[in-house]
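Before I ask anything, let me first share the structure, which is written out below as C-alpha cells.
Some chains have been omitted; the remaining ones sit where they do in the full complex.
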Amino acid sequence: MKKIGVFPLFEKPEAARVARKLIHLLAQAGFQVVMEEESAARLDAAELGCRKEDLPAQLDYGVVLGGDGALLSLARRLYPWEIPIFGINLGHLGFLTEVEDKELESAVEKLRRGEFVVENRIMVNAEVTSAGKQRACLVGLNDIVISKGLFSRMLRLELLIDGFFTGMLAADGLIVATPTGSTAYSLSAGGPIVSPQLSALVLTPICAHSLFNRPLVVDSNAVIEIKFTAPPHEVLLTADGQECLGLEAEDGIKIYTAPHRTKFIRFKEKSFYHILREKVKEGKL
Amino acid sequence: MKKIGVFPLFEKPEAARVARKLIHLLAQAGFQVVMEEESAARLDAAELGCRKEDLPAQLDYGVVLGGDGALLSLARRLYPWEIPIFGINLGHLGFLTEVEDKELESAVEKLRRGEFVVENRIMVNAEVTSAGKQRACLVGLNDIVISKGLFSRMLRLELLIDGFFTGMLAADGLIVATPTGSTAYSLSAGGPIVSPQLSALVLTPICAHSLFNRPLVVDSNAVIEIKFTAPPHEVLLTADGQECLGLEAEDGIKIYTAPHRTKFIRFKEKSFYHILREKVKEGKL
C-alpha cells in the first residue's frame, strides 16, 4: 500500500475543503494518506497524523494543495528523499503546480494506475562558511539570491567559477537560478529562459553597475564562489524568496547544484514550451 | 564683495588641508568666505562660521570639497536659492565634480574673473500624501526611488501620468531620474542615458515582472502619480540614495520636476558627451 503525504496550505480558503475531498479519493483508490499532526488535527482526522520529522522518510509520494509557493516549500523539504511530488492548484495557473481542483479524480486515478511521468528538477545549494567553518546551508528549487538591504550601497563581489577568478561584480545583488527558477526572479532581472531539461545554473546580476553585467549560464557541475571585497552592510542570502540568512563581511559563499533532485509528477503531456506560450499570452512573461 | 560658502566633507582625509588652501586662495581673490559654524571650528577659523540655517540665503556661490555624493547633498540643500555651486573632487573623477585638487588656483582665478558658464540641472520632487494631506516631501538631483524591502514581495503599483492611467507595474521598485541621474542608478536598472540639456524625467522599473517593463522618458512638465494596489510591506522612498522615508499602503505619491534648478558652475568646456566617453573608457558605464 503506497503512502502519500498530503500537505494543505491552510492560508488558502479552499484548502480544507479540497483536502478532505482529496483524502477521500486517495483512500478509495487504495492509498494510505499521512499528514503532519497539526494538519490532520485541523481536518479532524487525527488518525492520519504523523510527527513532522518522521514523515518524509516513509512517503512514496507527496501532494501539496496551494500554489507555486507552497510547492517550492515542499520541494525544499522533501528533496533529500527524492520523493515524487505534485501540486494541486488553489490559485491561478502556476508554472509548477500540475492539477486543478476539478481534475482531482482523474489525477488520483492516474496516480493509482501509474499513468504519469516523473520530471527531475535540479536544486541549488548555498553553503556559507565563516573562518573556514560551514555555518549555514540553504537550498532552493528556484534560486539562491544575494542581495543588499535597502539602505546599503551596492555590493562588490568577487566571483570565482570552478576556482577561476571570473570577475568583479558591482551590483544590487546576484541571482543563481536553476532552470526552474529561470522564469521567476532571474527573468525580471534580465536573465534568459532555460529549459528544465538542461542541467545548468544561471547567474543573473541585479542592477549591475559594472561592465560585467551579462547573465552567465554554467554547467550544473560548476562551483560558484563569492567573496565580498568591500565590507557589506546588511546583506542577505535568500532561497526561493522564502528562506533567508544575514551575511557578514568575512563570509565565504559557495553555490552549486544540490546532490539530490526534486521529482515532479506530471500527469499531462504538457511541455515546458507549451506552458511558456500560455504564460506569454497571459502577459505573465 | 561676493560671498562664497565652503562645504568640506571632513570624512575625506584631505578635506581639511584642501579646505585651508582653498579658503586662503578665495580670500586673496577678494571673496568673503563663509562656512557652517561646525566646519569653521574644525578648521580653527571660527570667524568664518555662520549659523547653518542662515547660510544659504546670503551666498553668491557654494563650493563643496568631496565627491559626487557631497555635491548631490549640497545641491539638495541649496537649490531653492538657485545658488551656483561647484565641487572640488577629493576622490576619483566624478560626473558632477568639476575641479581637481591641483587646479584650485586656476579655478579661483576663473571664478574671480567670471570666466565660467552656469549649467542648469533640473531636480525631482516627491510629495507623499496621506488621507489627502501632504506628510512629507523629498527632493533629488539624481533620482527618487520607490523600492521594496529585502523581505517584501514585489511591489504592485498603479501609475498615472498627467492624470492618465498608464499601467500597472509589478516590480522591485521604480526609479524616477533626472537627466543628471540617468547615468547613475537608472542606468544600472536598464534606463537610457539622457543629455542634461534635456528637460525630462526617466521612469525606469527595477526588475519588472510585468509586461510594461520599458523605461519611459517624459517631459519635465509631467506629473507622475503612484498608488499601491496591494498593501505594501516595508517600502521606501529614497532621494539620491541619501535620504529616505518609509511608506504606508494608503500613501499617495506625486513626483514632478522641482520648481527650482541646481546651477552648476563649469570652468571647462568639457561636454557631457566627453565625460561620457571617458567613463565608458574607464569601464564605469
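A few notes on this one:
We call the chains A and B, going by the order they appear; numbering starts again at 1 in every chain.
Just so we're on the same page, contacts are C-beta pairs under 8 Å (C-beta built on N, C-alpha and C of every residue); 3 or more make two chains touch, one makes a residue touch a chain.
Keep in mind that this is a model prediction, so the values were computed, not measured.
Each protein chain is a copy of one sequence, and the assembly as a whole in this entry counts 4 such copies (shown in place: 2).
Simple rule for what comes next: only the chains that are shown with their structure count from here on.
Relative orientation of chain A and chain B, expressed as the C-alpha superposition rotation angle, is 180° to the nearest 5.
Centre-to-centre separation between chain A and chain B, using Cα means, comes to 41 Å.
Looking at the complex, you find that chain A touches chain B at residues 147, 149-151, 153-154, 171-172, 185, 187-190, 206-211, 234, 236, 238, 241, 244, 283.
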